[in-house]
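Dropping a structure here in structure tokens format, bear with me for questions.
Note that one protein chain of the assembly has been removed; the remaining protein chains are unaltered in position.
We just call them A and B in the order they show up, numbering each chain from 1.
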Amino acid sequence: MTRIELTVDGARVSDDVEPRMLLVHYLREKLGKTGTVIGCDTSNCGACTVHLDGRSVKSCNVLAVQADGAEVTTIEGLAATAGTDGHLHKVQEAFHECHALQCGFCTPGMIMQSVDLLNDNPNPTEEEIRLGIEGNLCRCTGYHNIVRAVQTAAGTGGAQ
Amino acid sequence: MTAVQDSAQETSTTEIGRDRRRKEDQRLITGRTRWTDNITLPGMLHLAMVRSPYAHAKITSIDTSAAQQATNVVAVYTGADLDESAGVLINAWPITPDQKTPNHPPIPADRVTFAGEIVACVVARSAAEARDAAELVDVEYEELPAALDLKEAVAADQSNGVLAHPDLGTNKSAFWKFDSAEAGTGGDVEEAIAKARNDGVLIEREYRQQRLIPAFMEPRSVVVDPTGEQLTMWSATQIPHILRFALAATTGVPESKIRVIAPDVGGGFGGKLQVTPEEWTAWWVARQLGKPVKYTETRSESLMAGHHGRDQWQKLTLAAEKDGTVTGLKVELTADLGSYVSLVGGGVPVLGAFMFNAIYKFPAYQFTCQTVLTNKTWTDAYRGAGRPEATFAIERLMDELANELGVDPLEVREKNWIRHEEFPFTTVAGLEYDSGNYEAATEKAKEHFGYDELRAEQQRRRDSNDPVQLGIGVSTFTEMCGLAPSRVLGSLDYGAGGWEHASVRMLATGKVEVVVGVSPHGQGHETAFSQIVADRLGVPFEDVEILHGDTQISHKGLDTYGSRSLVVGGEALVRAADKVIEKAKPYAAHMLEANPDDIEFQAGRLGVKGTDQSVALTEIATAAFASHDYPEGLEPGIDAEATYDPVNFNFPHGTHLCAVEVDTETGQVKMRKYTCVDDIGNVINPLIVEGQVHGGLVQGIAQALWEEAVHDESGTLVSASFVDYLVPTAADTISFDVDHNSTASLTNTLGTKGVGEAGTIASTPAVVNAVVDALRPFGVHDVQMPCTPERVWKAVHAGDGGGTTEAAAPHFDAATGETGQTDRSAGADDPGAPEEGAGA
Partner (left out) sequence: MIPAKFDYAAPTSVEEALGLLAEHGDDAKVLAGGQSLLPVLRMRLNAPEMVVDIGRIDALKGITDDGSTVTIGAMTPYYEILANDTVRTSCGLLHKAITEVADPQIRHRGTLGGALVHADPAGDCGAPVLAMDAELVITGSGGERTVAAADFFEDLFTTAVGEDELLTAIRVPKYDGWGSHYEKFVRVAHQWPIVAVAAQVKVDGGTISEARIGLTNMGSTPLRATGVEQALAGKEATEAAVREACDRAAEGTNPPSDLNGDADYRKHLATVLTRRAVLAAAGAQTG
């Protein structure tokens, strides 16, 4: 067991973990942050995307011990961390507004990646959006409305 | 209670047709969800499965001692440990009385029949420890020859070739036939073919429907809690009600003691329309140990052991006159069931049997299908189930006919389709199409698409020998959905009915609680059904709550598949709501001191005809709750329920036009433009409908271009991870031009048609037609799906479309280095290549 201390969604947490524990398992099983989900075992699907020290990562591809000392934001803390005063983050709003989710399983990861994309590039083109979320698989929406949602959140083109 | 003036002449349809944002979204976009894998119960144990690496083998011994002794391991079970109470997996649709249906235990005791089949399970206090101990289970196998290639398997018998289940003496499971001459719905197809051979046009083709994997995003998960008198199963399933029935029927526990809950379910696409060995194993283990048990599959397990879809060879003969009028269609299918006949697997091709004639007025039709057992993962429904296969075949054939005649593909379709004034139309397959307007949808689609301009560009590229050629694909599809009239299912030997149930509870506070028997997993039922109820009862959208997916709350239902939720479940809901109003009328009469015959309902209020006296339905609900003063002879309450059995299927249709750019130097196909105009009747929520179409399109396009479940020559699934099973990303797809045209369906009160499968059914042939169209100048008539760059490039160079990918090796295993699997050129397989496959 290794002792880790980190900040998750604004709260300081500390636990003894097995070195082999993945960050996503730590979030789900130790902290009950089940909003972050697991969709594959090869890091292709991106469903487990969270922010680690402000940048998007696939939390299945990070050991919990590697996150020692880091700041993690999950879908559950996104709005509060962004200081939206109890409201949704603008990307969450846009996903709702543009019907960018159906079953919703990929949605937490898709939203977290979209937020990262807009942090990096506040005015992306459609192509930049599509490439920016290429590490996140969705099986329901055909991506059409996800692209619209990111455009809407960016203010670079509306729902269609 | 006050009778107030009925102020406004409100229309009763303020919600239907509105693009309401979804009620479901809030929890999903904030991560406050209840996926099955999120469920944790006190003392819960975790299951890990030991799976066969062999496609076909005898289990000669299993040593579980090391696993049993591992830390925190509670039990290890093999197939030999299972008793009768473990039950079996059922086939609900034996398509013929003599169908060969292998026994399907949750864990086989002596012989594995596909790579990935469970041979043992480990129960431990944590998922990690269960997985660790699973590695310690030592299974010895005696490998048996595996029946892998579909065409070889169908030809095999006891003395020749390889049998998937040697005890059955054959790989042939069932042979199913429809003939229009025998059924009295049309002429003799052989006559039509003979005539066309002499003096007409005959198109003979063989198409491959490759094996696909539903690949829902949420891996399957099951939790069983045996605590107390009742057994509860949470499962990531599309079918909680059917699951409860099957558990009761096969494990001896009465239904009344079983509660099945489908909590938030992350997609299904038919892939969760199944009763699974994993569910049955978790159920049995939980009962053995008296403790809650959870099993969640990994993605690799999901791809390997969750059921697959499609996998057919289609032999097709289309007879036509020289002017393009089709005179007959003959379809001979061979369908790969995999190693078991799954819940409705044998019936999937039969669902397609009625759809090969599509929107056309063919005078003669014959369909036969041979279902075949092989040593591969079992197959069953995948989005569209039978209808995509049929639509692909006929829409590809119509393009081939147009090419043969040298006319535009739309022209040959128009010559043969049912004209809008000809509805209702009884087809050569015996179905009555109630409504449609193929002309209108096509006209609109052509306009949106810029059909003529793109044809002109195509010509320019051809003339200039542009290395990037443009192809235009057409698909004018229809499908039968809204499964299904129970009497029809009965005539097809299906094991259940096709009705649906709903109940409407008028709560004391004025809110409305609706319970439905259909079980959504992403479709937006909570929103769309709220809109229907809000309109029907004149209550605010926000005041309606839809409950579903829990057999204790929703005691009656047949779940969600086959685009049935709205057209069957929605109709049950309409009827239940109408009953509420009828039940409220005597209450209103009593409260308003009027004659019940004089009460009329409008916009949420019941009033006395010709007066301004009325009472709100919600006020009646409150009064009925108190029941201090209600009409003599009535029961307290105005809640109502309805069970609806559809009288017919439902026939959405549409025209899909696709433009692709084909790089003839590399074979790469790039989507350029996609336009579709679907006719799905009246629309409850346009936003949700468009979302269904977008997603459906990409799944259909993915069959055309990217996805294929490939096995190597030993029967191992090569595409067993998302590294090799190529689900497309946002970067591979484009924005779609989606519109609709509406002719109201006559089969249900709301005039709606199903939409869940439309995009998938229509898009596959549109894309392949476009690819082939681009390559016509090279003499190409077909490219086998998926149209990989390699296949396309080889087709360009062979000029016959015969190119196929022969080599199979996953990237992922090769990428590990240390595993010793360093030879990427090892192995060669094409599921269709007759020289490969069984034997060894």
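Note that a residue touches a chain if its C-beta (ideal position, glycine included) is under 8 Å from a C-beta of that chain, and two chains touch if they have at least 3 such contacts.
Note that the coordinates shown come from a computational prediction; the quantities given were computed from them, not determined experimentally.
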item	value
From B:225, B:479 or B:732, residue that would touch the chain that is not displayed	B:732
Full-complex contact with the absent chain, from B:325, B:668, B:682 or B:749	B:668
Sole residue of B:719, B:752, B:769 or B:784 that reaches the chain not shown, by the stated touch rule	B:719
For chain A, the residues touching the chain missing from this view	2, 18-20, 22, 25, 38, 41-44, 46, 49, 52, 55-58, 60-63, 65-66, 68, 113, 116-117, 120, 131-132, 134-137
Positions on chain B where the hidden chain makes contact	127-128, 131-132, 135, 298-300, 665-666, 668, 705-706, 708, 710, 718-719, 721-724, 726-732, 788-790, 793-794, 805-819, 822, 824-825, 828
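In this section, only the chains that are shown with their structure count from here on.
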item	value
Touching residues on chain A, where the partner in the complex is chain B	18, 20-21, 28, 33-42, 44-45, 47, 74-76, 79, 88, 92, 95-97, 99, 101-108, 111, 126, 129-131, 133-147, 160
Chain A-facing residues of chain B, complex	21-22, 24-33, 35, 37-38, 128, 215-219, 264-267, 269, 298-300, 521-524, 687-688, 690-692, 694-699, 721-723, 727, 729-731, 733, 735-736, 759, 812
